[in-house]
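The chains shown are only part of the set, and none of them has been moved.
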Amino acid sequence: MLFHVRMDVAIPRDLDPAERDRLVAREKARALQLQEHGIWVHLWRVVGAYSNISVFDVQDTGELHDLLWSLPLFPFMRVEVTALTEHPSTQRAGQTVAEPTVRPPHT
Amino acid sequence: MLFHVRMDVAIPRDLDPAERDRLVAREKARALQLQEHGIWVHLWRVVGAYSNISVFDVQDTGELHDLLWSLPLFPFMRVEVTALTEHPSTQRAGQTVAEPTVRPPHT
Amino acid sequence: MLFHVRMDVAIPRDLDPAERDRLVAREKARALQLQEHGIWVHLWRVVGAYSNISVFDVQDTGELHDLLWSLPLFPFMRVEVTALTEHPSTQRAGQTVAEPTVRPPHT
């Protein structure tokens, strides 16, 4: 099950530099680990910002929360979570998913 | 798995009154049905607005999307979805869930 | 009488760690107490944030205010209160409440 997550990071200037480097290194290690486990499936840098846009594949919302909450840089993040599902116009969906006829949403 | 959903409804004035009543009736029937199935677990009216705040218990995000997309009034709704998980300070959680020590989020 | 409350918590980094742990522990105890008294009727964690969405059942607005104001973490919270009432499409309401015919709100 997929979740789109934007993380805007702002590490306080007065954080001890060594502590910051430790946190950043642990964050990077954790990210690589979660990618290896097929959980952190997409991770992109937003151009011009200390932010990323990611997609997580998790069993449920509890797993996603614990995962985000455990990120070393979590205390310095603004996190926005958007639930995703399969889009009817994807190749994979082409075979399986027929979305109810598209009715014109409220305009 | 729980999702918090706010729905703000605005049915266009020029919708045929009979069609509107049909939609509203089908919406009510669908809501009652989903409550009976234990999916629509909470449904409250927001005071002073044609809006509701609901909580859904679903298997995954796909089920939630299809369910919302199939609501008769969906085309006239603005929908805001927030993923929920168990809070460590709930009675149930008291026995089971120990949230990692609370670190001060970014301030 | 029900109120929907979202609390976004941001404990300052420079708060003495022992004081923070005390506050968090007292907050948890207070939350469990109010749940036992049937006042704090719902408490969920918002995924990816140090925030909760709650529903309180209180006698009046004064009780809700005093309750929120007395939470140990109140000084570090951004609180959003939404008044709720029974929705005409709930099972309970099915028997009792007939909402005036739904007229199309302003679009």
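For clarity, chains are labelled A, B and C in written order, and residue numbers in each chain start from 1.
Throughout what follows, contacts are C-beta pairs under 8 Å (C-beta built on N, C-alpha and C of every residue); 3 or more make two chains touch, one makes a residue touch a chain.
All of these numbers come straight from a predicted model, not from anything done at the bench.
Sequence-identical chains in the complete complex of this entry number 10, based on the file rather than the 3 shown.
To be clear about the criterion, only the chains that are shown with their structure count from here on.
Chain B and chain C have centres, each the mean of its CA atoms, that are 17 Å apart. Centres computed as Cα averages put chain A at a distance of 27 Å from chain C. Chain A and chain B have Cα centroids separated by 23 Å. Among the residues of chain C, those touching two or more other chains are numbered 13, 45, 47-49, 107.
Against chain C, in their complex, chain A makes its touches with residues 3, 5, 12, 61, 64-65, 68-69, 75, 79-81, 106.
Interface residues of chain C facing chain A in the complex, by the touch rule stated above, are 13, 45, 47-49, 107.
In the complex of the two chains, the chain B residues touching chain A come out as 1-3, 10, 12, 60-62, 64-66, 69-70, 74-78, 81-86, 99-100, 103-106.
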